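Shown here: the complex without one of its protein chains, the others still in place.
This part shows subunit A:
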Amino acid sequence: MQLHDVWFVLIAVLWTGYFFLEGFDFGVGVLTKLLARDRTEKRVLINTIGPVWDGNEVWLLTAGGATFAAFPDWYATLFSGFYLPLLLILICLIIRGVAFEYRHKRPEDRWQTNWEHAIFWTSLIPAFLWGVAFANIVRGVKIDENKEYVGSLLDLLNVYSILGGLVTLTLFTFHGAVFTSLKTVGDIRDRSRKLATRLGAATAVLALVFLLWTQVSQGDGKSLIAMIVAVLALVGALGFNLAGREGWSFALSGVTIAAAVAMLFLTLFPNVMPSSLNEAWNLTVTNSSSSAYTLKIMTWCAAVATPLVLLYQGWTYWVFRKRIGTQHIVDVH
């Protein structure tokens, strides 16, 4: 296995980490409207992700930085090509971060309500758009011989990519609902479990169509295995949720995300961004990657840093492992 293949896998791992972690905090953001009945319940939901959402978001920055360093052409084509959707995602992430930090800092009702609207929309929009973006990457977009994206914004909005967006949106919301039933106590936990069942059913239908479509149009043996794992894990997550085994349910909704991301990357390989105009213009792991020297340095850095990151981020989840409910919320702003 050559280094650029290793980095293809590592970038897939980083995106998996991002979707697994920020997936549930996006989901929790969406649930503030779907699940919470009043402000205190909203705050319970927000506080389940309070200590960790910032660390989760860094997975995106790392995925972006690693793509820049390991596959500069992929990075350049992707972010200049998907300009406006990415702009929208960035604006959402800016408002979202500020919303979490500032919502509770003033007592006025209007102030808090505005930030709560912001949390909902800025969680929902990126959760949808990331699916649109990845579906387009897998499907292939108009890339010319100079590796430039030459399509328009409308080219990015097609049935397949919108379906992809709906899959990530529902999957993340389901993942978030499973997470909140794992992290809360009392009434909100029960309602969260019931909502997770419905969200899980919707996710299953959409994901099955999307994954089958992907498999039929460009899959192979390996991607078929990943797809089967994704579907089985989703069914398992639903089953454990119904049985009230929240930890297992969350682990399996995570496996669903990981397997689905793995499937997308497996169908991509050895391309990183196929061209829909001409196969010869595909961006591949070889024609888009950095030099062997850069990749070697990056590999050393990743080999040392990644286990440490997993260790201390894991420790954070251990420190904040207790469930919370409305009774734990402080009554000050």
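Keep this in mind: a residue touches a chain if its C-beta (ideal position, glycine included) is under 8 Å from a C-beta of that chain, and two chains touch if they have at least 3 such contacts; residues count from 1.
Here is the rule we go by: contacts and distances are computed from a predicted model.
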Name of the absent chain as recorded in UniProt (options "Extracellular solute-binding protein family 1 protein", "Cytochrome ubiquinol oxidase subunit I", "histidine kinase" or "Phosphate transport system permease protein PstA"): "Cytochrome ubiquinol oxidase subunit I"
Full-complex contact with the absent chain, from A:Val205, A:Ala243 or A:Ile297: A:Ile297
Touch with the omitted chain, as defined above, among A:Thr62, A:Ser161 or A:Ser223: A:Thr62
Touching residues (missing chain, whole complex) on subunit A: 43, 46-47, 50-55, 57-58, 60-62, 64-66, 68-73, 75-81, 83-84, 86-87, 90-91, 93-98, 100-106, 146-150, 290-291, 293-294, 297-298, 301-302, 305-306, 309, 312-313, 316, 318-322, 324, 327-331
